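Missing here: one protein chain of the complex. Every other protein chain is in place.
Order as written gives the chain letters A and B; numbering starts at 1 within each chain.
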Amino acid sequence: MHAIRQRIRNVLRGNGDRNATRLQRRRALGTLIWSRLPELRLLLLLVGFAWILLIPSPLLGQSTFIDENALHPGQVNTYWNWGDVHQADLYLAQLEQLRDQNATSKQIAAHVSEEFRKLGIPSATQDYVYQTSQESYNGTNAYAVFSSPRGSGAEATLISAPWLSHTEDALNLRGVATVLALAAFLKGYSLWAKDFIFVISSGQLDGMQAFITTYYGEEPSNLIAEPLTLPSGVIWVALNIDYPGHSFSHLGIFFEGINGRLPNQDLHNSVQLISRHTGGVPVVLYDHLDPRDQPWREAELSIIPSWVPASLKKMSFVQEYAYRAKNLVRHVGYQARGKASGVHGLLHRFRIDAITLYAVPATGPHGFHAIGRIMESSLRTINNLLERLHASFFFYLLVNATTFLKIGFFLPAAIILSVAMMFSGLYEWINAAWYKTVVPRSEEKTETTELTWVERPRPVLDALLVIGATHTAGVGLFYFITLPAVVVNHRIISPVLFIISLLLPLAALPLFKQTSPGASPLWQVLKAFNLCLASTVVSVTCVLNFSLACTTAATLSIPLIFSSPSTSLPLKVVKYAFYMLLGFGWMVFATEEVRSAIWHWELMGIWFAPFICIVYTPLVLQAALVSILPL
Amino acid sequence: MLGGRYLKIGLILNLCTTLTLGHILNEDFHETLDLRPLPDGRLLSAFSFTTLLKEAIPRDPETLGSEDETQHYTLFPLALGQVLREYAVTELHMSLNAGKWDYDRWGYPEDPGVGTGAELWAYMGDSSAVSVDARWRGLRNALAGLFCASLGSLDDQRTTSPSLTFRPEGSFPQWTSASNHQLRHATLPSENVCTENLTPFLKLLPCKGLSGIASLLNPHRLFDSDWHGLSVHVRYLRDHGVEVRLNFQAVSDPVRYSVHGKRDWSLSSVFDRTIHSSCRVASSSMIRVARPTEKTAVVSPEPPSKSEDYAIFDLSDTATPLDISMQWQDESKFIYPLASSSSPLTPISVQRTLKGSIQSQGRLSVVITNHLPITIQTSYLETMPWLLQFYLHSLRTYHNGISRDDLVSIVSYTPPVPHLRPTLFQAVLTLPPKGTLHLSMDVMKPFLRYTEHPPDAERGWNLPPAVFVPLISNTTSSSKVASELNVADVDFRRLSRRIYTPVLLVDLATPDFSMPYNVIIMSCTLIALIFGSVFNLLTRKFVVVRVNQDSKPATRSPVPELKN
């Protein structure tokens, strides 16, 4: 027994000095990791990208469920009947008249708010003017507040319909008619616990933006809006109706908010359940109909490229994968750019959980009757809420209407990539400190020489200066491209700007001469910091906006990790051109995108544009510098 | 002695059947019901049951130590009387309301106390025997028990004495010991009112809910109305006695009940009941129906007596069962008045909102509109729990967009003490004619301990209403005011009544309620880790070790000790 213990002790701490063995073990471990780091880095990259590709696969994901017990979705009898549908048709007729005599936003608002007042619901209108550098928007919102019987007026639910439909340039007449009919219907019942705020916002996004910012007492400098005369309470949940077509086959749900904020998933799940069971309407994400349900439209619906062999196309796995991928791509498209996928998205900023119910246009079979019942039942469910929806159901990826990924299943994809960057950053950092040289052995008998590691100082300060300079330049760039003058004649200026930014680093190159003879080259330290910074940015952004973090990681990880200077001039040029294209290409190749990004920034404070200018571009620029700095 | 008392009561009950009691006993009981159709098609019904205890004087708090005189009541509610004498309360006002009174559309209520939730205020004489605060605590607990309402939680964190706004409605007795009276006031906006409060309320009435006007109090319909509230008022009137007034008000919506959207109503349609018999012990019981301006409105049955704007039914001489009704004959469907056309019913209207959605700060914004062509002074009261703390220095006032800080004069301000005491903010505002005043003030939302949050923490906290009292001097030309407000004769006492704003909801940031152990563990670990390693470094001594790659036992040489 004792012997065994003795042996174990020997194995553990060796038979010599404890510290020495400890150090030896530590060094051994260090050298092991050190020697394997490049392979490890590659492995991490591989796993990261594999994970990203894996996200849409049917293997991952679980079916959605209701977390908040108070909701009880679809547990009530609905009373919305054909009488109310008739009412809605009457409203629709009036609205169509307005459309035909193409009435101004002011007339429409006046008409709508008078209709509300005829119902005995206090209503008012709100004029607003938005000044953006590109054009100015003005319009008039109509809104009404139905204060619930015996309600204290401290809580409210918002029901909205923008005049313009979000998806195509159709008018949302039926949506507005639904809201009006709904108001008349809801007033007939005394069971409501919260006030209802009905908003018919003019324009697409600007109207609601004007309304909600005024409601919460914000005063954006570029907005002139009438104050609201009808106060109400705190809004927890909002439903937005978008019903452009004549009738609809599926109910599409849009949920992305500005700056990547998502509504509490319980809201989506409840509406989805209610729509299927109470309304009898199948639910899809966005307007993505499942090609498997409509084989005759497969060509337009499916995203599987044509060259894929038919046998493969028929595999259910592939079809499911393709469908999920389609949804995810749409999702990332909204979230990464911080765009709102509908009017509801503007409310998220104010801690309102909101979604848009989109009636996917079709020749049938559903109409006012279905959407009315869905709305009624959903409102009853929302009415049950005693607390704000707070279960931490804000981080999720919906791959289809009934399946989602928990944060643990998609976050690692980006994190692993950022870890890979972090590791190679540390690798460069250590590399910079040591270099192998030939030193004569100071032993008398032989003149053999051997390679040894020699430590050298690192130009930390200069590297930090470069990084600081690049990001400051980014800030300058951002303020420049958002100048009204620049935005207006963007077409002319952006190519010039691109050329300038192409030449500027080259002009600055002479500044970076080898600082002190013994020190390690600047590019190494710069690369180390660059990678560490990029990794930090990615891992921090993950929680706020996964799509953005993931896209950034996927774009940057490989170029940044493998950035290195080279001796041959042509290689240098190629590398530099590549990085500059990666970093500044958007100026010339995505002018429309730039315009809309700037517009979103000015109107709604969406920080995609600043992120690109101040974070992304400088990071790439640093890599570009690494590639042209002296070896 | 005791037996004798019961005998006496029994005797009295015998008498009840034969003749009314008012004359032999020195108590009398009046009941009235006011029915007023409102401009927006709704119907306000205000019940009022008044019992006067003649030649009675509130208890002198100095005598609290000694034995109290015995209490013989027949009509006067004994349960309430005992509470009043136990805590020597001179004047008491309690109201339990559900809903938000809409002054702009409904005008003034019959009973001014319409703040959402529970409100309790009382005047009590100072005493060396038992302190006012101790009696206040006892009083609210006793009432909580009496009315099944959670008035017990009107604790020190909600109690203030806003003497500017809440003036005594009765008179103070002249006790031998010259003692001055103190006000205690508290509100609980999150208290909701329901039938469990009505039942004890009915128990206090001499005829309970069985006969007379009280028999109309049918919970099923009352608690389905758009607004309802009950209130208790006790006051002392010099050389009359102690008066107890029990009020119940409800605003119901006949349009919602009728199939064709008409606003015609009748007792049976509104209360789902009719009056079968009068309350015999009542010395008067009146039903007064306010007749609207439209002449097409017809009251049936034909009222025995009319004033120019009231149809009055006296239950003692009308045939029962009585089912009063009102029809607008030319109306097939009620047309709601468009808001623009309706003229203001109150001198001022107030909006009070909490701006901002961040959980650490916000902005309180109050908008007061003066509808009259004269300058109005109005008092402004905030009794805010410490859940919302004012940055008083940021108080800004704008009149029609121009900064006018001179229009606000702060009368008194008591800053809040966390976990302990609410804010008391009293000010007087000057409202120029026909103008709108915008007040705004930054507020801070505090962070609570996890034990202080309610079970539904994520809902937030209801904040009490602000109270405004327009101070209109009789000197101003009454005709002008009358022409503005469409009321025949301007009763200034009525105009200068309390106006309650709707309550607010503030959501405070919540900690994670499942975390206490984890937090203690993690924080302590981190601290212990740093502490440990620092002292580790400080105490251990340095040695230089030769580390050679082949695992020979390494030689070592300690660094010469730094200090000797």
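Everything that follows uses one rule, which is that a contact is a pair of C-beta atoms (placed from the backbone, for glycine too) under 8 Å apart; a residue touches a chain by one contact, two chains touch by 3 or more.
Methods note: contacts and distances are computed from a predicted model.
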Undepicted complex member, UniProt protein name, chosen from "Transporter", "PIG-U-domain-containing protein", "Signal recognition particle receptor subunit beta" or "Mediator of RNA polymerase II transcription subunit 20": "PIG-U-domain-containing protein"
Chains in view touching the one left out: A, B
Sole contact to the chain not displayed, among B:Leu53, B:Val255 or B:Val545: B:Val545
Identified contact with the non-displayed chain, of B:Ser48, B:Ser95 or B:Gln389: B:Gln389
Contacting the left-out chain in the complete assembly, out of A:Phe198, A:Phe254, A:Trp429 or A:Phe498: A:Trp429
Missing-chain contacts mapped onto subunit A: 18-19, 22-23, 261-262, 348-349, 351, 388, 390, 392, 394-395, 422, 426, 429, 452, 461-462, 465, 532-533, 536-537, 539-540, 543-544
Touch residues of subunit B, complete complex, unshown partner: 357-361, 386, 389, 391-394, 410, 413-419, 442, 444, 446-451, 509-512, 515-516, 519-520, 522-523, 526-527, 529-531, 533-538, 540-548, 559, 562-564
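In this text, only the chains that are shown with their structure count from here on.
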Whole-Å gap between the CA centroids of subunit A and subunit B: 47
Complex interface listing, subunit A residues touching subunit B: 14-17, 19-21, 23-24, 27, 114, 117-120, 122-123, 147, 149-155, 187-188, 190, 216-218, 229, 231, 233-234, 349-351, 386-388, 390
Subunit B residues touching subunit A - in the complex, by the definition given at the top: 40-41, 98-100, 102, 116-117, 189, 223-228, 253, 255-256, 335-336, 338-339, 351-357, 363, 365, 456-460, 462, 502-505, 507, 543, 545-547, 549, 551-556
